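With one protein chain removed, the remaining protein chains of the complex are shown where they sit.
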Amino acid sequence: MSVSHKSVGFQARKSTAGVAGGKPDAEHPVGEPLARVDGPLKVRGKARFAAEFALENLTYAALSYSTIAKGRIASINADEAKAAPGVLLVLTHENVSRLSPPPLFPEGAAGSTLPVMQDASIHWNGEPVALVIAESQEQADRAARLIRVTYEPEIAAIEFETVRAKAKAPKNILGEPTCIAIGDAEAALAQAPVRIDNIYRTPRHNHCAIELHALTAAWEGDALTVHDSTQMVHLTQKTLAKVFGVAEQKVRVLAPFVGGAFGNKSIWNHQILAIAAARMVGRPVRLVLSREGVFRETGGRTLTEQRVALGANADGTLAALIHTGIAGMTAHNDCPEQFTFPARHLYAAQTFLLSQKVAELNIVANTFMRAPGEAVGTFALECAMDELAEALNLDPIELRRLLEPDKDPVSGLPFSQRSLIEAYRRGAERFGWQNRSPVPGARSEGEWLIGQGVATATYPYHRFPGGVAKIRLSADGQATVQMGVHEMGMGTATVQAQYAAELLALPVECVTFEYGDSSLPSGVVAGGSCQSASIIAAVNAACEALFDELLKLVGHKSPLTGLIRTDVEAYRGGIRHRRDTDRFQSYVAILNQAGKDVLECEAPASEPSEAKRYSMHSYGAQFCEVRVNTVTGETRVSRWLASFDTGRILNARTAASQFRGGIIMGIGLALTEETFFDERTGRIMNPSLAEYHVPVHLDVPQIEVMWNGSPDPQSPYGVRGIGEIGITGAGAAIANAIYNATGRRIRELPITLDRLL
Amino acid sequence: MMPFNYARARDPADAVRLAAGRTEARFLGGGTNLVDLMRESVEVPKTLIDVTELSQEITARDDGSLLIGAGVKNTTIAADRRVRERFPLLARAILSGASGQIRNMATVGGNIMQRTRCYYFYDESARCNKRTPGAGCDAIDGFNRIHAILGASPACVATHPSDMCVALAALDASVHTVSATGHRTLKLADLHRLPGDTPHIETELAPGELITAVGIPPCSFATRSVYRKVRDRASYAFALVSVAAALDLTDNGTVRDVRIALGGVAHKPWRAEKAEAALRGGQATEASFQLAADAELKEARGLRHNAFKIELARRTLVACLAELSRRDEK
Partner (left out) sequence: MHFNVNGRDHEVEPDSRTSLLDLLREHLRLTGTKKGCDQGACGACTVLVDGVRINSCLALAVQYQDRAITTVEGLEADSGLHALQQAFIAHDGFQCGYCTPGQVCSAIGMAKELERGIPSALTEDLCAMSMAWTRDEIRERMSGNLCRCGAYNGIVTAIETTFAGESAR
């Protein structure tokens, strides 16, 4: 096989071109707006994604999908497909090998625990019923269309109205209590002098990463190598090992580049089927899902129906905060769309009722999509806050100030660090909030009404356990940091090279960060905005081990002789005594003296116990201006400013892009995005980037982002993760701005023009 | 995609010859719609006759008319100075459609022949009378936000997705064709059919009949024209409603002549003859625009998700006429 499976690693190269803020700081690379280390590869089209590995003897796969939502396959006629030119295999439930059900996240990487094609049963409209392997993609695609399936349909649960009545409270919501009741919130609401009580609805969404899900997989004996578009290489390795009954170390999963993921790139049926087929045909297989396939076979964000009721006292404080509702889900996954989570931490109130249910549907398993829960939960909560501010005749920022809690309002834990009100203050000043008229419809320009809105952004701090990092220091003064984590555009490789350079006091050019490979030390999933903190915790541990080893190596004649780790610090490519700073020796000198070319140290991250002791969250204030056309109802976002309080920022340039990316997905959530789910058939009707409308260039204004950068005293290096917070609050900011422009409260997303006519 | 034979036609007569007797042959222009539909197995031609290289000229006559070859790319039309000066609504309509890349590929003939974006037409598991005559229509009780409000039938509520054709309909354009039986010319407004009981028959063209050119007759007041497209995002989306209009006013504000066509509302580009008739000879006022819009939309019928289009079309049409009448003020 003519393939090198080398892990990808990057050396940071300083580029001053276009960098805001002047010269990079050689001593302290963290925070500098370093250009992405993988930028040159990406702009040249040389970054290789999962479908782009050339293997000898490669075969191509295509899927055929069910057209009913529930029932059984009565017959599959694959004769024509098998006889079609180039076809090597038609895999169906009749000839597939026995495969163990894939373990669900977080034990595994699967979006659903359903067995994959193990019998004739059908669980959703769009479930793969056959996979074709052929010599070319064209042949595979054609043959997949030639498979004739007949079904014995059963009555499916696909209509939300019908299943809503049977909605039930799950045992827990991602490990948190399903229901939180503090005091009698309904009674307090009934007695409150000012009340807001409304239902908010959000539709299904799809992630629509531009890279289609793809894998290139090859067996050699019982060893499996998979280039997969995944945001969890180690969980994918573990899952595939379990499904195929092989040892974990026999499975290698590589994902050096992933073309966007947003929560969607985990294990779905297609990888398992393609890998099973590769074993049967004895040749490597490439499968690239069609865009339709992505919609049919991988999950999106589920729909929600939420009630937010706020009972306010005359002074504006909250007597009752109620946030309840239902999300659609399946019986085989655990993704309840935790939309009540923001209300558990954001505002002080005398009573709370925060509880959510799930309604079981026969649908493709819904999954985590950028800020699951928070993205849609903040839409409801923050629209309600705007409504309450108006009812109280208060500025919405003033209302937040009144409701600012001094400790976590539900758990009672202290906040590790929280500057939400300060974020509002700074943002308001920069945005010019004081110039906004609180009266709807006060500003117009020609056909366009202009309005401004604001909302709170929030996302929890997560650090996932299990991460291990390795640092390799070589006698030429270079360091390599290794961990099986992911770069899907967040800037991981860049910021982690910066961090390690800071930690080791090396020039950033001398540090390489290797990731995206299950043969590296165990990583964490790229999810929950957890990577930065999780990686740093592991790298810190590895660095401590490295320093221990270096100090053992120094021998008797070193300036560092006799010192232990707590005595020393990294300084300019070496180690020095913290107080007696003349006692210094470079890494190169230590290694040379010890006659070593390389020193490697690996260590696991500390247990992430900080979030048990503190309420740890990121915050932000989203300010936007919209224009609503009085003739057509079209809404355009014309200005945006977001002010964040998200812990320490590792790289100003990549951080700004992460924030903007989240906000832009929030613009889509607010105005254009909806997966059309036909409740007669359970079929998704717009499985296309032409008909599922993600924001295009012209939908997106210049987005200004700012942050306080205050380190969180409880998190590794003060970082909290920033990948998801940008989408939170964005929907509400737009809806509130539309209200300010038009006087119309729209409580159902997306706010398409017909809702404003 | 089903395997097919590919042949490049040397000239229109060659194209017709190649198509003769082959009911499962299709002419291939830029492929921007046909290739997509072939990939979806909605179109399964056995022969593709590439006509992209044919009929590349835009010919201007002194009387102000234009003859645009069927193979001319959409971008080329919108870039043509004569089009921009004489028929700005056509340039604007084309520029409102699709993306820069697609406009660089798409031909005039292909744009005219593009098929509906109805979700159920695209989905092989759905019932669709276009794909399978007599199968039924899943759109009528399904997602029909993008569907027709005018001229629909119980068999089909699909819309024609073109922007260019809406402007051409307003401009009284004609379509020149060639077939085994010879050359003929028909009005663009008559080329596309309403669905009736046979929504699978979308145009008046016979099998194997090739569009060679589009003729646009002189229209002195087309310089005062507008194309306004309303859609679900700011760019790169099909029209929910679009309006192509040109207005000719006398000095005292009387409507001497007017052209109006609507897009996104029917199975064909919808020439708004009733609105035009209501306006001609009358004063150009907000009230007369309202009456004209009402006249055109009196027969409009909404479905579950698209009823808003009636009001949207009314408002957009009135706003376009108002804008044109203001633009005409000296």
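Read from first to last, the chains carry the letters A and B; within each, the first residue is number 1.
The criterion applied here is as follows: a contact is a pair of C-beta atoms (placed from the backbone, for glycine too) under 8 Å apart; a residue touches a chain by one contact, two chains touch by 3 or more.
Treat the numbers as computed from the prediction; the structure is a model and nothing was measured.
> For the full complex, which residue in A:288, A:364, A:383 or A:423 touches the chain that was left out?
Spelled out, the listed residue whose C-beta touches the missing chain is A:288.
> If the hidden chain were put back, which of B:95, B:249 or B:293 would touch it?
Touching the chain that is not displayed is residue B:95.
> Looking at A:665, A:706 or A:749, which residue reaches the missing chain?
Within the whole complex, the residue contacting the unshown chain is A:665.
> Pick out which of B:78, B:247 or B:279 touches the chain that's been left out of the picture.
Checking the options B:78, B:247 or B:279, the one contacting the hidden chain is B:78.
> Mind pulling the chain A residues that touch the left-out chain?
These residues of chain A touch the chain that is not shown: 15, 17-19, 35-36, 38-49, 51-52, 54, 136-139, 142, 207-212, 257-262, 288, 290-291, 488-491, 653-654, 656-658, 660-665, 688-690, 694-698, 700, 702-703.
> If the hidden chain were put back, which residues of chain B would touch it?
Output for chain B: 1, 3-6, 28, 30-32, 35-36, 38-39, 48, 50, 52, 75, 78-79, 81, 84-85, 88, 91-92, 95-96, 98-102, 104-105, 229, 234-236.
Heads up, the rule we're going with is that only the chains that are shown with their structure count from here on.
> Could you give the separation in Å between the centres of chain A and chain B, each centre being the mean of its C-alpha atoms?
So the centre of chain A lies 42 Å away from the centre of chain B.
> Write out the stretch or stretches of chain A touching chain B in their complex.
By the definition above, chain A touches chain B via 67, 85, 125, 138, 141-142, 145, 447, 631-634, 636, 671-672, 676, 678, 680-681, 683, 685-686, 688, 690-691, 693, 695-699, 752-754, 757.
> Please output the residues of chain B touching chain A within their complex, sorted ascending.
Those residues of chain B that touch chain A are 1-3, 39, 41, 117, 119-120, 122-126, 138, 141-143, 145, 230, 232-238, 240, 308, 311-312, 315-316, 319.
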